[in-house]
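One protein chain is absent from this view; the other protein chains keep their places.
Note that the chains are named A, B and C in the order they appear, and that numbering of residues resets to 1 at the start of each chain.
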Amino acid sequence: MSNPIRVTVWHEFRHEKRNEKVGAIYPDGMHMPIANYLQEQGFEVKTATLDEEQHGLTEEVLAQTDVLTWWGHMAHGEVQDEIVQRVHKRVLEGMGLIVLHSGHFSKIFQKLMGTTCNLRWREANETERLWVVQPGHPIARNVGPYIELEAEEMYGEFFDIPQPDELIFVSWFAGGEVFRSGATFTRGLGKIFYFRPGHETFPTYHNREILNVIANAAQWAAPSHGPAPQFGNFKPLEDLSRFAG
Amino acid sequence: MSNPIRVTVWHEFRHEKRNEKVGAIYPDGMHMPIANYLQEQGFEVKTATLDEEQHGLTEEVLAQTDVLTWWGHMAHGEVQDEIVQRVHKRVLEGMGLIVLHSGHFSKIFQKLMGTTCNLRWREANETERLWVVQPGHPIARNVGPYIELEAEEMYGEFFDIPQPDELIFVSWFAGGEVFRSGATFTRGLGKIFYFRPGHETFPTYHNREILNVIANAAQWAAPSHGPAPQFGNFKPLEDLSRFAG
Amino acid sequence: MSNPIRVTVWHEFRHEKRNEKVGAIYPDGMHMPIANYLQEQGFEVKTATLDEEQHGLTEEVLAQTDVLTWWGHMAHGEVQDEIVQRVHKRVLEGMGLIVLHSGHFSKIFQKLMGTTCNLRWREANETERLWVVQPGHPIARNVGPYIELEAEEMYGEFFDIPQPDELIFVSWFAGGEVFRSGATFTRGLGKIFYFRPGHETFPTYHNREILNVIANAAQWAAPSHGPAPQFGNFKPLEDLSRFAG
Partner (left out) sequence: MSNPIRVTVWHEFRHEKRNEKVGAIYPDGMHMPIANYLQEQGFEVKTATLDEEQHGLTEEVLAQTDVLTWWGHMAHGEVQDEIVQRVHKRVLEGMGLIVLHSGHFSKIFQKLMGTTCNLRWREANETERLWVVQPGHPIARNVGPYIELEAEEMYGEFFDIPQPDELIFVSWFAGGEVFRSGATFTRGLGKIFYFRPGHETFPTYHNREILNVIANAAQWAAPSHGPAPQFGNFKPLEDLSRFAG
């Protein structure tokens, strides 16, 4: 418990360079306010982006990552299958994964879920309220009864994911929809948290309530050092005579 | 599958007699449109109400009940503990239970949940939309993407229940709240479905979309004829020599 | 409920032709006792096997299948990715899937689970007891407290699957292991049941207790006719003035 948790903040980093509005809100990229906040909170933080070599996710980087956050949108298809496979393997080994907003359609999330991860959506600057439905969960630490975002993109049900292990947030949208916006999953030894907010045209990742949830999730998703699975052919219990029934 | 499922529709039956508005909407009681619909659908239906002897829930009646529906509100405290105990025992043995609206505060639901079952609420004639979040569940049979009720009482999170086994509906309310409004639980061999809509001042139980959900739930909650539990002291496997490892 | 449920029993059908012992136990293939039993129980049954054109799983066959059962072992790699994709799509649309024994390593199960589905194993003719841990579930209909198989292959934990929606059977093996041997999952509108027993060198699919579980699962996994998902861009609730708060 003495070593800091090592987080790699992965980001597509394309919208900021092509859309002035996005670039104005996130001049250094959407990943930077996340990375900076996590660092403030005591995490050891790296960033990695799509256009780096191997998308910045070399074997070495992943081996030194406890928790990976993932934001992508316009270029999901450019993420190489080999890197997706590598991240998948690390999640099963215990690396935490936090999938943000439009990351719902990333190859890695779809591969882990086994479903399309499709949903309803609308860009209409509408109010979102994220209600806490499991207030005892560590990801809800220091959150109020709800988090209100004045304007966000709408995501609505049906959200094509497996039933979550734990449902923590449900969003209300002014236009009439609801969404399971904070949900946990386990795959292998890896803990996964999907968190909805974060459309690129809104300053959502400057909101400290949202950043607090991401930090809570990084804390929760860090590896727990449980038993590495032993697969294959095994002999039986050697000495059944121990049974004295 | 040849015998019809036997449903007992239990109702408090007090508001209708004391409040003209409620009496006008439900002249024969809120239980009657439910009972009539279920009968139309081929269920074998009885009704039982608070002011009957033993609240209409004698040992004999319960022994012949596959699924019990429960609506109560102003008189939860008048339900005798002995009858609650009797219903509880039958649920654990496999009788289905459908808890409706303000039944969330009934003694039987609290006893089965182990929590307060408390919530936020508001009477404001506001629009409710019940979104389907698990479209493959038999309780969502013949339901659209959502059910809309023009005016209902609001119930909002946090709803103090255990994590449901399956979450099927999430409600959106015009005033800004969400609610886990259709949720299943298992206790012993008994299947339980909580379904939110049904405030006494609205014609909700005349709505055939709502009635369809109740009928689906009655079908789903009927006993499955699994193994009766064997509790107590048991001998070990007699012949361990069968192990040829 | 008047139309019979249409089951397609898919089978690899290789061991029987190459291994005399297997051929002696299942002269017509392992799929035939399953298909015959389901037919006796009133299901409408087809079979399909690996070496047929398109593995017997054409678009037409799948369109007319309510529930697909899947047994494979030595030739998982020969199943074409295009067919796996086709089955996956049908499951998300609502087709039930029952994965049997060594089908845990099939492409379709791995794709739906998002994990390796790996496990411990041992071939030692040892006794297996499948204990019912959710006796109220329809898949446990007419099952006793446990099912005992005198000799089976051992599968042991850790079984690398996501947390099941519902855990129904847990196996005990004489050699010292346990296994989550009956587990349900939902993906899209599709219900999935994994059921462990059925090694090719044992007469497990001649056991009527095992066949009863498969029939219960076929009943349970049939499509429920819930709402087809509506994905994409949607307008908001048109008339917010309905809110009278």
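By our rule, a residue touches a chain if its C-beta (ideal position, glycine included) is under 8 Å from a C-beta of that chain, and two chains touch if they have at least 3 such contacts.
Quick caveat: nothing in here was measured; it's all calculated off a predicted structure.
Engineer: Which is it among C:G56, C:G96, C:P135 or C:G188 that touches the chain not included here?
Structural biologist: Reading the full complex, the residue touching the unseen chain is C:P135.
Engineer: Which of C:S171, C:T186 or C:S224 touches the chain that is not shown?
Structural biologist: C:S171
Engineer: Per the definition of touch given earlier, which of A:V9, A:I98, A:V143 or A:I161 contacts the omitted chain?
Structural biologist: A:V143
Engineer: Contacts of chain A with the missing chain: which residues?
Structural biologist: These residues touch the chain not displayed: 94, 122, 124-127, 129, 132, 134-138, 140-145, 150-151, 165-166, 174-175, 186, 188-191, 223-230, 237, 240, 242-245.
Engineer: In the complete complex, the non-displayed chain touches which residues of chain C?
Structural biologist: For chain C, the residues touching the absent chain are 129, 131-135, 145, 156-159, 163, 166-167, 170-173, 176-178, 180, 235-236, 240, 243, 245.
Engineer: What is the set of chain B residues that contact the non-displayed chain in the whole complex?
Structural biologist: Listed in rising order, the touching residues are 92, 111-116, 118-122, 124, 126, 154, 156, 158, 160, 162-163, 165, 174-177, 185-188, 227, 229-237, 240.
Simple rule for what comes next: only the chains that are shown with their structure count from here on.
Engineer: Relative to chain A, which chain has the most distant C-alpha mean position?
Structural biologist: B
Engineer: Whole-Å distance, chain A centre to chain B centre, using C-alpha means?
Structural biologist: Inter-chain centre distance comes to 36 Å.
Engineer: Would you kindly tell me how far, in whole Å, the mean C-alpha position of chain C lies from that of chain B?
Structural biologist: Here the centre of chain C sits 31 Å away from the centre of chain B.
Engineer: Going through chain B residue by residue, note those that touch at least 2 other chains and give them in order.
Structural biologist: Chain B, residues with two or more chain partners: 129, 132, 134-135, 145, 166, 240, 243, 245.
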